[in-house]
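A protein chain is absent from this complex, but the other protein chains hold their places.
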Amino acid sequence: MARRVGVIGTGQSKYEDHRNDVNTPELVREAALAAMSDAGITPGDVDAFVIAGASGFPEEISFSENWIGPAIGASGKPLVRVHAGTNVGANATISAFFQVASGAFDVVLAASYNQRTIEDFRFNSMDCCDPLWDLGFDYPQSTLAGLQARFYLSRHEGKITEEHGAMVAVKNRKNAVLNPCAHVRSEITVEDVMNSSEVASPIKVLDCSRVCDGAAAIVVADEMKARKLNPAPAWIAGVGACSESRSVPYVDMAYPESCVRAAQQAYQMAWVYEPASDLDTVEVHDTFSFQELIWCEALGICEPGTAGKFLELGGSMLDGELPVNPSGGVISTNPEGASSMVRQIEAAMQVMGKAGDHQVPGVRRALAHAWGGAIQYSVVTVFSSGL
Amino acid sequence: MARRVGVIGTGQSKYEDHRNDVNTPELVREAALAAMSDAGITPGDVDAFVIAGASGFPEEISFSENWIGPAIGASGKPLVRVHAGTNVGANATISAFFQVASGAFDVVLAASYNQRTIEDFRFNSMDCCDPLWDLGFDYPQSTLAGLQARFYLSRHEGKITEEHGAMVAVKNRKNAVLNPCAHVRSEITVEDVMNSSEVASPIKVLDCSRVCDGAAAIVVADEMKARKLNPAPAWIAGVGACSESRSVPYVDMAYPESCVRAAQQAYQMAWVYEPASDLDTVEVHDTFSFQELIWCEALGICEPGTAGKFLELGGSMLDGELPVNPSGGVISTNPEGASSMVRQIEAAMQVMGKAGDHQVPGVRRALAHAWGGAIQYSVVTVFSSGL
Amino acid sequence: MRHITEISSKVEPVTFVEDELELSFRYWYGEHYGRFYAELRDNRRILGMRCEKCGSVLLPPRPYCGFCHAPLRTWVELSDKGAVDTFSIVHTPNAKELIETPYACAMIKLDGCDVPLYHLLGEVEFKDILTGMRVTAVWEEVRKGALRDIRYFRPSEQRSIRSD
Partner (left out) sequence: MRHITEISSKVEPVTFVEDELELSFRYWYGEHYGRFYAELRDNRRILGMRCEKCGSVLLPPRPYCGFCHAPLRTWVELSDKGAVDTFSIVHTPNAKELIETPYACAMIKLDGCDVPLYHLLGEVEFKDILTGMRVTAVWEEVRKGALRDIRYFRPSEQRSIRSD
């Protein structure tokens, strides 16, 4: 990179099933003001803004810069909007990173959000289909996730079981109790998960995250500004993004190449050679419990088929050798368009030592992972306490 | 900027009222392959891709990376999607520019497109309204453009007339005859425009662009790669983007601050002090004829209220002192989501001396302008033949 | 598996696929808009906000200033009279056909407000509409809490201009 870039502030709104007390601009403002306050700056100090637009339908109005811009202080400032599936928030941060690294701007704020405008939940993740190919099936993400989970279980028969999925949910829900920002903060048991009703087999209700409304924001700055404003910024050491872009049938769902490649890009940039030992904690995008295991393998943290064993042995627990989702993960807090930025925020907070009760001791390098679309688009960010 | 970035290849698809002979990925592929061929590279040489997503509605399916990615060689490569109004193509190029300038990638391809999927034309530019404010009016862009034109005429009464709008259309339609890529290539007269039916007064049918289907692509590279691949790249000397983000009522439509500020950003970066003399040609986003005059003033090319006189005296003609829209502009070719990238392509081609019959002699610096949304979001790019 | 080298000329290609969608959206207003629309509905009052920092009087009412980003606290009651800033006679049908064409629309600067309001013009011949023309809101009898609780703005009488 031409210039070093660090996270100097993060902010999250209150998450609720429905945030009907505010309008969308006010919701985004809540997170943006928190991030600026955390960074010790005001809107006037921000050189440029990136807004993460949610996928088309949950937001009828496309011109988010028009109504959200003024709420976060972006009026009259450089602004760009990125779009993607559920990984859009992570992409927004990476866009902000490129802008600062390029030398164009010193301080950039990226914001992401989710406030559902369509009452019928079925429309909220409907647009996975390729209109030229499988429009007639109209499957939502949960169906793809069910196919993915079964594919993964079949490939590693005897090594990965349905209980492993349940154990992920149990672990992450337990971690969420320690995270004051988390949406769902109550513990469950493996039995609860196994006995919960089937959504798309082998996925059951308690294997799924519960979608909520909320917003997140992150402030990044160049090295000079970052050092001035923050005694211990979380440096962005590596970024990667990859879409397999092959329509659903091409994707190896149990070991998605997009995730492997996004990680490779980020690892190369961050000088991560042995993910399992070079990283101190990771936040992965566990919209569905099984996915935590799949991402850990595709990220090179566990060998294929071993993520279940790693979990059983406590390796991914909050006090394990490589805690996974210490924040409670997406399964505890899923403000869809913002969830992937929340992973980055949580990873950055771990690096800055500001994670409070769910802080992993001595984190020097943390990874944030995100997926989106039809399980074919992955984004990876690595944060570091040193340069 | 940390690294210099140059345009090394551009491509445009065939434009037609409706491109029903191909699907959307194939349409984008047409432009992307042309751009790569122009740059002397193949998809394997591209390090990362930026896809410009059109505004929400004309494209039901949001995951453009999923179906368009493989058609342009993006499978397995870093990819991001930017969204905006009609300036989205220009934003995509600027995103590619930041990525290369940051040192993350050496060669990035940005692609934009328009293939209407909604038959009812009225839905194609409906989403200007702020849902919290003026949803009950449901006005399209042409209504805003009519209000804008009247506001401009009133402010400069006696200096700007309806005939000036007509003269812009006549000039640009004439230039388009010389541009083999243009969509509408036939001349009209001022009488034709003045006698054409009213759309949103003072705007008449022939003051409006005719929307078409088509795609555009642009390849940018860092200085070393650019020099190696292209004897005379068009260097990106300055970029600017600004959303007034204030809901429609706040915008000074006759002299939009977003345009003034975007230009200021780009001029500062490109060391442009006197736009009228430092620039050799400009391509502005003339979706409606009057807008060419308004943008020229906001860009600092003419003093407020003098763009009509400048036009009358031939200053903006193809052989004038500062030719405006030598390509024929948006009024002759409007593939909505791609139109703003086409401005950049035409400006870059002028700088590279590759504009053919509509080449302006001796262009060293050219500007591309774009607007989007509710006339509140502007993007400016300055290209230069030297560094 | 057989290889096919030529495209059979016997089949008529399928050229497109169609899809239909019916969507219902709900946007939450929050406190400020919520009060604004309620006052419009219940009391025919148009409320704006004043920025104590830059002095602007703004619509729509929001908890922050669109000009200088300051937090806003001061509500002000605006007049339902004002002047036409710009106007247009629209012949293009709107997407949702909420308004019959042709119609006249305008940006109207309400007295005391620094930003114009988009609305419709009525009780006036198109040819008589002028920039700067004084107008007065005509309210709907049955109001729902929306900008269109004002039916349109009509030209103010000469007398009422003086007396404003």
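Assorted remarks:
Letters are used for the chains, namely A, B and C, taken in the order the chains are written, and counting of residues starts over at 1 for each.
Note that contacts are C-beta pairs under 8 Å (C-beta built on N, C-alpha and C of every residue); 3 or more make two chains touch, one makes a residue touch a chain.
Remember, it's a predicted structure, so these values are computed and weren't measured experimentally.
The chain omitted from view is touched by exactly one of B:V82, B:L135, B:L153 or B:V363, namely B:L135. Within the whole complex, the absent chain has one touching residue among B:D21, B:E157, B:E191 or B:E312, and that is B:D21. Within the whole complex, the absent chain has one touching residue among C:A38, C:V124 or C:V138, and that is C:A38. When the whole complex is considered, the residue among A:H83, A:R116, A:R150 or A:K225 that touches the unshown chain is A:R150.
Considering the complete assembly, subunit B touches the hidden chain via residues 19-26, 29, 42-44, 57, 60, 70-71, 73, 75, 115, 117-120, 123, 131-132, 135. With the whole complex as reference, residues 20, 60, 120, 122-123, 126, 130-140, 142-143, 146-151, 154, 197-203, 245-250, 253 of subunit A touch the missing chain. Subunit C meets the missing chain through residues 1-5, 7-8, 10-29, 31, 33-35, 37-39, 41-43, 47, 50, 57, 74-79, 96, 111-112, 145-146.
Everything below uses one rule, namely that only the chains that are shown with their structure count from here on.
The touch graph of these protein chains is complete, with an edge between every pair of chains. The most central chain, judged by C-alpha centres against the centre of all protein C-alpha atoms, is B.
The chain with its C-alpha centre at the largest distance from the centre of subunit C is A. Computed from the mean C-alpha positions, the centre of subunit B lies at a distance of 28 Å from the centre of subunit C.
Residue positions of subunit B with contacts to 2 or more other chains are 60, 130-132, 245-247.
Across the assembly, subunit C contributes 19, 25, 27, 29, 33, 66-67 as residues in contact with two or more other chains.
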